[in-house]
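Omission of a single protein chain aside, the complex is shown with its protein chains in their original locations.
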Amino acid sequence: MTDTASRPVEPDVLDRVVIRFAGDSGDGMQLTGDRFTSASALAGNDLATLPEFPAEIRAPQGTLAGVSAFQVHISDHDIHTPGDAPDVLVAMNPAALKSQLDRLPMGGTVILNGDAFDERNLTKCGYEVDPRSDDTLTGYRVHDVPMTSLTVGATADLDVKKRDAERSKNFFALGLVSWMFSRPLEPTLEWIEDKFGKRPEVVAANTAAFKAGHAYGETAEVFGNPKKVEAAPQEPGTYTNIMGNQALAWGMVAAGQLAKLPVFLGSYPITPASDILHELSNHKNFGVRTFQAEDEIAAAGSAVGAAFGGHLAFTTSSGPGIALKGETIGLAVSMELPMVIIDVQRGGPSTGLPTKTEASDLMLALHGRHGEAPMPVVAAHSPSDCFFAAIEASRLALKYRTPVLLMTDGYLATGSEPWKLPDVADLPDISVEFATEPNMTDEDGNAQFWPFLRDETTLARPWAVPGTPGLEHRIGGLEKADGTGNVSYDPANHGHMTDLREAKVAGIAADISGPVTDLIDGASIAVVGWGSTLGSITSAVDRCRAQGLPVDRIHLTHLAPMHTGLGDLLSRYETVLVPELNKGQLVKVLRAEYLVDAKPISKVIGLPFTASELVEAIRTAAGLAPTIDLTNGASA
Amino acid sequence: MTDTASRPVEPDVLDRVVIRFAGDSGDGMQLTGDRFTSASALAGNDLATLPEFPAEIRAPQGTLAGVSAFQVHISDHDIHTPGDAPDVLVAMNPAALKSQLDRLPMGGTVILNGDAFDERNLTKCGYEVDPRSDDTLTGYRVHDVPMTSLTVGATADLDVKKRDAERSKNFFALGLVSWMFSRPLEPTLEWIEDKFGKRPEVVAANTAAFKAGHAYGETAEVFGNPKKVEAAPQEPGTYTNIMGNQALAWGMVAAGQLAKLPVFLGSYPITPASDILHELSNHKNFGVRTFQAEDEIAAAGSAVGAAFGGHLAFTTSSGPGIALKGETIGLAVSMELPMVIIDVQRGGPSTGLPTKTEASDLMLALHGRHGEAPMPVVAAHSPSDCFFAAIEASRLALKYRTPVLLMTDGYLATGSEPWKLPDVADLPDISVEFATEPNMTDEDGNAQFWPFLRDETTLARPWAVPGTPGLEHRIGGLEKADGTGNVSYDPANHGHMTDLREAKVAGIAADISGPVTDLIDGASIAVVGWGSTLGSITSAVDRCRAQGLPVDRIHLTHLAPMHTGLGDLLSRYETVLVPELNKGQLVKVLRAEYLVDAKPISKVIGLPFTASELVEAIRTAAGLAPTIDLTNGASA
Amino acid sequence: MTATEVILDPTKRGYWTSDQDVRWCPGCGDYGILAAMQMMHTDLDVKREDTVFVSGIGCAARFPYYMSTYGMHSIHGRAPAIATGLAVARPDLHVWVVGGDGDMLSIGGNHLIHALRRNVNLTILLFNNRIYGLTKGQYSPTSEVGKVTKSTPHGSIDPPFNPISVALGAGATFVARTHDLDRKHMMATFKRAHEHRGAALVEIFQNCNVFNDGAYDNILKRDVRSDKLIDLTHGEPIVFGAEGDKGIMLVDGEATVVNVADVGTDALLVHDETRPEPTVPFAIGRLTEESSGVTPVGVFRSVQAPEYTSAVNDQLVAANAEQGPGDLDALLRSGATWTVD
Partner (left out) sequence: MTATEVILDPTKRGYWTSDQDVRWCPGCGDYGILAAMQMMHTDLDVKREDTVFVSGIGCAARFPYYMSTYGMHSIHGRAPAIATGLAVARPDLHVWVVGGDGDMLSIGGNHLIHALRRNVNLTILLFNNRIYGLTKGQYSPTSEVGKVTKSTPHGSIDPPFNPISVALGAGATFVARTHDLDRKHMMATFKRAHEHRGAALVEIFQNCNVFNDGAYDNILKRDVRSDKLIDLTHGEPIVFGAEGDKGIMLVDGEATVVNVADVGTDALLVHDETRPEPTVPFAIGRLTEESSGVTPVGVFRSVQAPEYTSAVNDQLVAANAEQGPGDLDALLRSGATWTVD
């Protein structure tokens, strides 16, 4: 050690930085990214994350297919995306370097685990020459660090086997990067204690590795000054860093509390929705019942049963499961029972790209049932918004006695952001009343209960749950007579009921807020989005405006019914652009609904939009830049 | 008997007549209607039929819910619908009269089975006063015939029990109506012999009843002159009377022959699709395999398996089953395997109105799969067209290696029309070649088989079936690398494959004929339809033109991809009207696709359009008539 | 729901009868089952409002409309799954599940075996007419081999399920069989099933006089019944025959028809519904018209085992006791938080 090491250095201040951790799926990259994110959140940065992992549980070690990566964007100001391109790439093995390097712009920093660059690993991922020895890395700032051996060294005094010690090398990397970006050590040290407390040898090894990495940064003299990203100005309040699936699960718990109803979730595991089931299963003390069904049809069916029993009922899945649930959802439409179906979208068709994000189930959500079966569709637009979207979907379901589809996607599900915790007292009361009394009198003066006698304003039918004396009734999927709910094959009644079901859902338009807009005077271009693209679109629109483009931003929170006045709003623009992580589904709806010549910006490669791609696309539409083909990811 | 009875009378000649047989579901009305239809077909009339039956197997006898009806329109010229309103109503009991009378225009003829108008039957259907004794029937020509007792009388000499004899009363009615409209007796007598040959007492009773009915017409002097509808001028050829489901089944057999492939049908029974399974099961000598699966998912799955094995594979269902098959169809989209999914639509949502017709599954057909899963959708437009539509759907499936959805509906399925039999030699050759050889060479010069190496023109991949040496390959629902077909999580590849799948289906537009158009000079109104509405639309457009309206008719035979040039064509009109038996599904597609201000004409009451409803609606659109609300069946 | 007459006495059949017209074919076996169910209820100490009938689709599945309780006529095959959700949410209710052989064993087979495996507190009635009634007569997974139907004009080729075997194979804790011609037997069997805490399956032989008339004639006709039908009685040796001259004995592990005179009463199998292992009930269930000419009815198995909905509830109670009642604000703050002033 030299003297300099102990001299306190003033870090260089950056306004933002994007770091990408990449390694083998066995290397713990998700955990490393997660820890760095948490420490940054606690340090007050604004941030956004993008985990990417392979579909296999553990793809063969050292191969390209086995690479797992985690990108985090931290900033001293409000940001909306995990960053277009990283500033720093940490590559724990050759496969990580090979698969990730083209994301790093020239001049970016590469931190390598040099120990991993042996013959075997190089061959496994198809490097014929060690990339450190040819011009592969020319133009980058490269730090070749023997992380494995340094980790083993740092843990030499401990009572851990070499192989076990090697597994702590991700903490070495984390320590190093923590030093580089002046993250405090304590939160991570505490977390290691917390998480591995039961296995003291693991605590010791990880702690040693983490500290060694930190010390290495301070000591090695090659990293220059540490950098620092100051805290972002945040509204006063208490914050937590939240992932979408967790926010969604908490939103479901909250909805139950706000509705004063027990929560029921019927679900069948599927990536990337399973974590909602997992999270919710931990909150039984809220009276939450979770049921892992034998399949998705049973999951949806069990929710229908629970809804009939008076619970706030949910079912969660991803595309393949949502496709299976269609018939059962149709039953709920026909019986007009409240329930919320959550679709955490992923790459399709069929099994597709199960761990990648996509937003290609919109048309399925709108139309994936036989017959005329209209129902509301709600979409979340950020990890924390999943919380509110769950409450909103529940509110509509309960108030209008209808199944509601809530759309999120893999990016929201696993992405995270700092979230200013709402005051629980400010959350809406979404409680509804069960029917308790007969609502009709027959010719002979006898009290009767008509399960399809509707509320005049909402057109909702009464919700009478078993156990309520005097309101015994039978419902089903056959057409029902208006009012009595008895089976009816009467032609005119069928037309009438079809109209009523349509009108009920259409009427919800008057009861929803949004879209989320950011409008300026004289804008001639509108960028219309829905779902997880909000962050990318916001950044892109801001940049376009900075470049002088007259662009407005309109983000839909409800896809059915559409926001009132949206047609008028859209008719004001010369150009309406609709970025979607699909081949143009919302754009179809807008064109059909409003006859506006909306144009799609499509990307279907399993990754979210980067802001710069969207800027390009908007500029192109405005006649300012050459066309780029985003779909094939050529520019991504 | 008087002399007049034996005097040969010259029948009055009519150009067309609509007869509606109605009775209890136990009364055999479908059979009666069917027989009358067949005799008329053999007599050379053009005709169209509309059976209507209750959802129950046997609803309680004598109730309104138990009424079964069959309407047939016979004509001496080309007709397209089963007639807007009957000229003659045969009502076998009070319930039939009560439920059907409002369909009969004033002045129409009612033939009643007077014996059925007893206290019990009157009460059962809610008549407080015998309708024959108040003014219910004022304005109609009523024939009150004691059919039951006359039948019993006619069979008195036979060795049949009274209760059994009574069951022949529908043949009495048939005999009477056959006399009224001068139908030859022989075909029906032969048919009775054929059908009931194994039970001679039934043959005898039905024959006696039939003849008695005929004699009664001739004798009773109250029916006036018999009427006659001459044969319609028909193109030379051999004709048969065909129902849609039968035509569809024959089309499937034909497609197998034309493709030189064995046919496989995986199906699960459901109204109104089951008869396709039944019919096909009778043709095993064509090498047709039918498999009644445990459910619709297995039915679709078994078809996927058979397709992989090199069969021309089908799966048939109605809405609820089609909703269940979505995930499996998505697998076929992803694996690019040929198969045909047939949706015989019925009233929805959910179980809805299972025996009634509706065309509300179009959006499900287009979009009922998760992810971007484009596939062709074909629709049949008349009972006999089901034959050709089955061949066309098979052609597209085989040539482009894609699942194809073929849409029909309850009206086509059970309706019938005379069909000029095609010359089998004129049917298209739809055979395709299996891959038999490797199609690629690797760097080392080894022959390889790439299951996703596409044909440059069609973009179809090779179809290599198990049993072919050297072409062993594995496919699945995960994203596949272009060419090799190996599992690929590569982002750009996914975008590329998504584009390829889309382009393949879009490219089919160049390979399809249609739409079916009937254009006149200077037309400013286009009536655009699809599916079973062709008959009603044709009649309506003809009438509108006769009233001087400048109306064109455009009928789509393919819903995906859309017909080339359709957008240009539609842009020519001031008004584009889209009659549909749903709440406006095609209209959404046309608006989105072509930004044309197409307007829906909707009817969702379980019944087809009548021509006059459509005339009204077209006139209204042209500013010539008051608005009518068809949806609620107010005018139906 | 226009009740013309209001019957408030639960011991009267009318109290359990809804105001809807019954719409099965005249002569259908379903009428008898409905009557037995309504009559049985007059004998129970339960409230109309606490009872729910959930069914799928089929003729049998029309059942809920005719009971004056709560009810749901859902979609084909899914009743056990829907009922499971209802029972889990509302363990206070009596939930019945009704369906035909197609509904429960064809499209719904998986939901059925999972409900049985989980031992969800449901009383499940399988109306077995060995045919698809509502869709007008296709063969079903309980139709005998060689059955000629619309979908099998050359005769069916797949062997039927034995519902008793399927249920026991799935781990059912209560399995019984009855038939539509014996109201008393139905009532007794329904009552036993109703009393069972856990999943109870009752197979009911039901005649479809339109599409499969006489399916059970050769075991149920008056003149053959006593020689063909074995009424299982717990704790009793299994005997049958008009004279009680025949019996069932375990021979080499298999239930076998013997002459009592040949083997002596002591050698007969004594029926024990409560054996912890399902093997012997399984052996008895293998007795069928095809295998041995005889058919047992009554309760094959009835064992006590942890019930699913209670266990779900227990976990909620335990979580509450351990973690305290849910506090939303605390939940939101349960991760790492930081405060900006």
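Couple of notes before you dig in:
Here the chain labels run A, B and C in written order, and each chain numbers its own residues starting at 1.
Rule of thumb we're sticking to: contacts are C-beta pairs under 8 Å (C-beta built on N, C-alpha and C of every residue); 3 or more make two chains touch, one makes a residue touch a chain.
Predicted, not measured: the structure shown is a model, and the values here were computed from it.
Taking every chain of the complex into account, the chain not shown here touches A, B, C. Here the missing chain is touched by one residue of A:Thr188, A:Thr290 or A:Ser360, and it is A:Thr290. Within the complete assembly, C:Ala255 is the residue of C:Ala89, C:Ala255 or C:Val299 that touches the hidden chain. Across the entire complex, the residue among C:Val299, C:Val312 or C:Leu331 in touch with the chain not shown is C:Val312.
Screening B:Ala254, B:Ala460, B:Val551 or B:Ala598 against the full complex identifies B:Ala254 as the residue touching the chain left out. Taking the complete complex into account, residues 56-61, 63, 65, 268-271, 274, 277-278, 281-282, 284, 290, 292, 294-296, 320, 350-351 of chain A touch the chain not shown. Seen from chain B, the chain kept out of the figure touches residues 38, 41-42, 44, 187, 231, 234-242, 250, 253-254, 257, 262, 264, 266, 283-289, 291, 293-295, 297-298, 301-311, 313, 327-328, 331, 335, 421-422, 424, 442, 444, 446, 448-451, 465-478, 484-487.
Counting over the whole complex, chain C has residues 106-110, 113-114, 117-119, 141, 154-155, 157-162, 165-171, 250, 252-255, 269, 275, 277-280, 282-283, 286, 291, 305-306, 308, 311-312, 315, 318-319 touching the chain that is not drawn.
Throughout what follows, only the chains that are shown with their structure count from here on.
With centres set at the average Cα position, the gap from chain B to chain C is 39 Å.
Annotation: 44 Å between the Cα-based centres of chain A and chain C. Annotation for chain C: residues touching 2 or more other chains are 57, 75.
Under the contact definition stated at the top, the residues of chain B that touch 2 or more other chains are 65, 320, 350-351.
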